[in-house]
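Our next item is subunit A:
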Amino acid sequence: MHSGYWLISTIVIPLIAAAVLVGVPDDKKDVTRWLSAIVGAVLFAISVYVFFAYETDRGGGYQFYHRTDWLQNVAFLGPHGIALTFGIDGIAAPMVLLTGVVAFGGALISWKIEHHNKDFFILFWVLVAGVFGTFTSLDLFFFFFFYEVAVLPMYLLIAVWGSSSVFETFSRTKEYSAMKLTVMLVAASILIFLGIFAVFHEAGKGTFDLQTLYAYQFDDRFQKIVFPLFVIGCGVLAGLWPFHTWSPDGHVSAPTAVSMLHAGVLMKLGAFGIIRLGIQLLPAGATFWMPGLMILATCNVVYGAFAATAQRDWKYMIGYSSVSHMGLVLMGLATMNVNGVDGAVLQMFAHGVMTATFFAMVGSVYDQTHTRDMRLYSGMVNKMPLFVFFMGVAGLASLGLPGLAGFIAEFNIFVGTFRTYPWAGALGIFAAAMTAVYILRMMAMSFFGPFNEKWADVKEMTYLERGTAVLLLGSMLFMGLYPAPFIDRIQESVRLLPGVS
Partner candidate 1 sequence: MENVAAGVSLQHYVVLSMILFSIGVYGVLARRNAVLILMSVELMLNAVSINMVAFAVYTAPSLFQGIIFAIFIIAIAAAEVGLALGVILRIFRNRGTANVDEVDSLKW
Partner candidate 2 sequence: MTQVFFYIMAATVISGALGVVLVRSVVYAALFLVMSLLGVAGVYLLLSVEFLALVQVLIYSGAVMVLIIFVLMLTRVEDLKQNLDGDQRPLAAVAALALLGAFITVASQTTWPRNVDELTVVPFTSISDALFNRWAVPFEIASGVLLVALVGAVVISMQEEGER
Partner candidate 3 sequence: MSQLNYDYTLFIPEYLLAGLAVLVVALDLYVPQVRKAWLSYIAGVGLLAIAGVSLVWINKETNFAHIVAIDNYTTYFRVFFTVTAAVVCLSSAKLVEDKLRHPGEYYALIILSTIGAIGMAASRELMTAYLSLELLSFSLYILVGFQKFDKKSNEAGIKYLLLGAFASAMFLYGLSLIYGVTGTTYYSQIAESLKAGTSDYTFALLMGLVLILTGLGFKVAAVPFHMWTPDAYEGAPVAITAYLSTTSKAAGFALLLRLFGGAFQGVHDDWSWMIAGIAAATMILGNLVALQQHNIKRLMAYSSIGQVGYMLMGVAGLSHDTASALVLHLTGYMVSNMAIFVVIIAWHNMTGTDEIADFRGMRERAPLLAGVLAGALFSLAGLPLFAGFVTKFILFQSVVDAGYYWLAVIATVTSVVSLYYYLQVMRQAFVEKPSEGEGALSVPVLMNGLAFVLMLGVFYIGLYPQQLFDAIDNATSFIFV
C-alpha cells in the first residue's frame, strides 16, 4: 500500500512554491526560474513514480489512499463531511503522469518570460496544484474546489502575459479571450455546482465523500435530470460542441506555457470530470444520455476538423484540432464500453502531450517572429530543422500515425465506437483523415518550399525548448510503441466503472 502523501505532495509542493515565490523580490528573476525549474523536475519525478508504482494487479481500485478530515459534524455535515480524501485509480494515474510531464515542460518553456515572471510562476504553480488536486481528490467538495483552483489563475495568466492578435476579418484582444475563457468556464462550473448540491441533498448522507456517494443508489429519474448538469458542466471544459469557442481564442491569446497546460491538461479535467461525476456517480443517467453525448461528440470531431482546415494561424489550427481531438475523447466516453473508454483515457494522455508539443514549438518561433500566420512562413526547415522535426512528429501523432501516441488511442476509441455506433466511428475516422489534410497543408505551406528570406535571422530552438520537446516526444513514442503500461492501468479501473460493458 503506497502512502497518500505522494499525491498530497503533488498539490502541496506547487502551492509552497507559489508561497515562496511571493517572497522572492521582483528583480531576482533567475532565482524564480531556477526554483520553478526544480519544482517542475520534482513534480515530474513524483508523477513518474506514482504512475509506475500504481499496482496493476490489485483490481484497479483506488491506491495511494489518504484521508484527513477537514470540516465535519457541523451544520448539515456529518462525520467526514468534507475530508481531504486523495487516491488514484488506473484512470487518474496516467493523468497524473501527464500533468507532471506537461507542467515540467511548461516550467522550462517559461524560462524566457521577463515581465514579472515571479507573478507568472505563482499563478502557474497554483494552476498546477489545482490540476493535480482535481485528478487525485476523492471528495466531491475538493474535486470541485481544485477544479475551480485550476480555472482561477487563467484570467491573469492570459490577460497579462498573453498576446493580442489582429486577423483580416476580426481581431482578438487577450483581455477578451481571457475574460471569455474564465467566464465561460466558471459559468459551466455552476452546472456542476448545482449538480453537487442536488447529489448531496438527494443522498442525504451528510458527507461529500465520493466513495460513499458512489455506494448510494440514486433513483433513475433523479439521475436522468442531474447527469446532463455534470456532463455539460464538465464538457465545456473539455471543449464540448457548441460550447467550445473559449478554447481556440483562449489558446491563441495565451502565453506558450499556459496554452500547453490548458490544452494539454486542463481540457482533460473536463473529460475526467465526466468519468468521475457522470459515469461513476450516475450510471443510469449515463446510459440514458450517452447517445446524446455521442452526437455532440461527433459534431466536435467533424466540426473541429473542418474548422481547422480553414485556419491560417498556427495556434487557431491547433486550437480547433484540439476541439476535434477532445471530441474523440468524448466519443470514447460515450461508447460506454471498455475499448471506447480505454481509448478515451489514452487519447486524453496522447492529445495532452502532442498538443503541448505543438504549442511549445509554435511558441519557440513566435517569440522570435511575433507572427503565427502560416502563410508568412516558407521553407522553415532550412532554418530550423529541429523545430520542423518536432512539429512534424507531433503533427503525425495527431493525425494518428501508428507508432505514435495518437494512433493507439484513436484505434481503441474507434474499436469501441464501432462496437456501438458504427456511423459515428466512420465519421470519426473520416475526421482523422481531415486531420492529415490540415496538418500537411500547414507543413507544406510553412515548413517546406523555398525559404522565405524574411526569416533569415531566425534561430533554432533554445536548448531548453529542445529539452521540453524531447521530454514530450519521449512520452509520445513511449505510449505509441509500448502502450501496455497505460492500458494495464486504465482497463482495470475502466472495467470497474458502473454501466461500462
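The candidates were selected such that all candidates are chains of the complex that A comes from, given by their letters.
One rule holds for everything that comes next: a residue touches a chain if its C-beta (ideal position, glycine included) is under 8 Å from a C-beta of that chain, and two chains touch if they have at least 3 such contacts; residues count from 1.
Just so it is clear, the structure is predicted and the values come from calculations on it, not from any experiment.
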- Have a look at 1, 2 or 3 and point out the one touching subunit A within this complex. 3
- Note on the structure: Listed in rising order, the residues of subunit A that touch candidate 3 in the complex are 22, 26, 70-72, 74-76, 116, 119, 126, 141, 144-146, 148-149, 151-152, 155-156, 159-160, 175, 179, 182-183, 186-187, 190, 193-194, 196-198, 200-201
